[in-house]
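Handing you this structure, nothing more for now.
The full complex has more chains than appear here; those shown keep their coordinates.
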Amino acid sequence: VTHEKWPLAAEDYKRYGRQMIVPNIGIQGQLRLKNASVLIVGAGGLGCPAAAYIAGAGVGTIGIVDGDEVETSNLHRQILHSTSKVGMKKVDSAILYLKSLNPNLKYNAHTSHLTPENSQGIVSQYDLVLDCTDHPTSRYLISDICVLLQKPLVSASALRTDGQLIVLNSPPLLAGNEAGGPCYRCVFPKPPPAESVVSCGDGGILGPVVGVMGVLQALEATKLIASGKLTSSGSEEAKKDASMLLFSTNSNPPFRSVRLRSRRPKCFACSAEAGLTLEGLSSGSLDYVLFCGINVPVSIL
Amino acid sequence: MSSAEDIPIIVEFTGGLEMLFADERKHKLSVPAKDSKGDAVTVGWLVEYLCDELMRDMRKEMFVLDGHVRPGILVLINDADWELEGEATYALQPNDNILFVSTLHGG
């Protein structure tokens, strides 16, 4: 909380005025957004819309991690990139767009993929992480480092006509504290068989389907930050079960919220019996590729 | 009422699992109230039943592995994680909604 009379710049009142008058945001919420830092892992179909709305909302520091380059086949759904940027690093392309939308924020480019070795150095710089990646290996890695560094995690995924969204490790309490939110391993203790894993490249994806999920990630991030629930001290509410939002374009109703378990008593990452350590993770003793099996989809599921 | 009575339930598949079940997302089923031993039927019983009776696709291992629902599939009983409801031992009630969701990884 700042005690200045005009804690925001004059332009900020104009730029963010329409969201500051929304109940639950206000000046307090806008200041929290300004002082917050968000890491977006993946600048693809989820990361593009998520980044646009997070920058629009005025989150002070935005980091983006991705090692890939823009391809023509991305453009139907990865709307921050453009035809003239094919071949450019996705992170650089995305930041060019974001700067033109909102030049008043700090943007950090992380132009290689997240790995067990670099994840601590990168994730420790941020308050909140968005998992916008597209493989189980990265999903377990991101969840693990978020548990170790006590960062809440907004995770989404999409394939074909379906999408899923879940807020993990929120509140981000120390491993062993049962009042913390469940992690990815609590919900999915074992990885799926490698032959059941299909990427958007192989299975296809409708642009607006992954787009909706990415925008919803931005919304969850905005709500967590503006309400002061980023840290454990900010989340004083009664413990709620985690929930997952399911979206199926062709189902009726298309959206469905389901209730998930809380932290798993024997979770490898977040329980009192956790075998996960920063040292183990960064030394590479956790082989996420081996854990998840080989990555050669031989099946359509 | 006789023990041979059937109970109506709804079984749904999403996240791509519907492809294993003739591309139908929603199945209105009528299942026996008791199994062959006379015990109330459970979700565990249902999983076997679906595998044997409903699934025409040959890739059973995409649904059941080593006698359990394969990793990467969430089972929801009336929109709650089945781990909150007793998992496979949960006894089916009339009009229950059992949802099988394959986790997605794309982005």
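Per-chain residue numbering starts at 1, and chain names A and B are given in the order in which the chains are listed.
Just so we're on the same page, a residue touches a chain if its C-beta (ideal position, glycine included) is under 8 Å from a C-beta of that chain, and two chains touch if they have at least 3 such contacts.
Keep in mind that what you see is a predicted model, and the values were worked out from it rather than measured.
If every kind of chain is shown just once, what is the true count of each in the whole complex?
A x2, B x2
Note that in this section only the chains that are shown with their structure count from here on.
Could you tell me the distance, in whole angstrom, between the mean C-alpha positions of chain A and chain B?
31
Show me the residue ranges of chain A that touch chain B in the complex, using the header's touch definition.
Within the complex, chain A contacts chain B at residues 42, 44-47, 131-136, 139, 156-160, 162-164, 187-193, 196-200, 203, 205, 210, 241, 244, 246, 248, 250-251, 256-261, 299-301.
Which of the residues in chain B come into contact with chain A in the complex?
12, 14-17, 19-20, 25-26, 59, 61-62, 65, 70-74, 76, 79-81, 83-84, 99, 101-107
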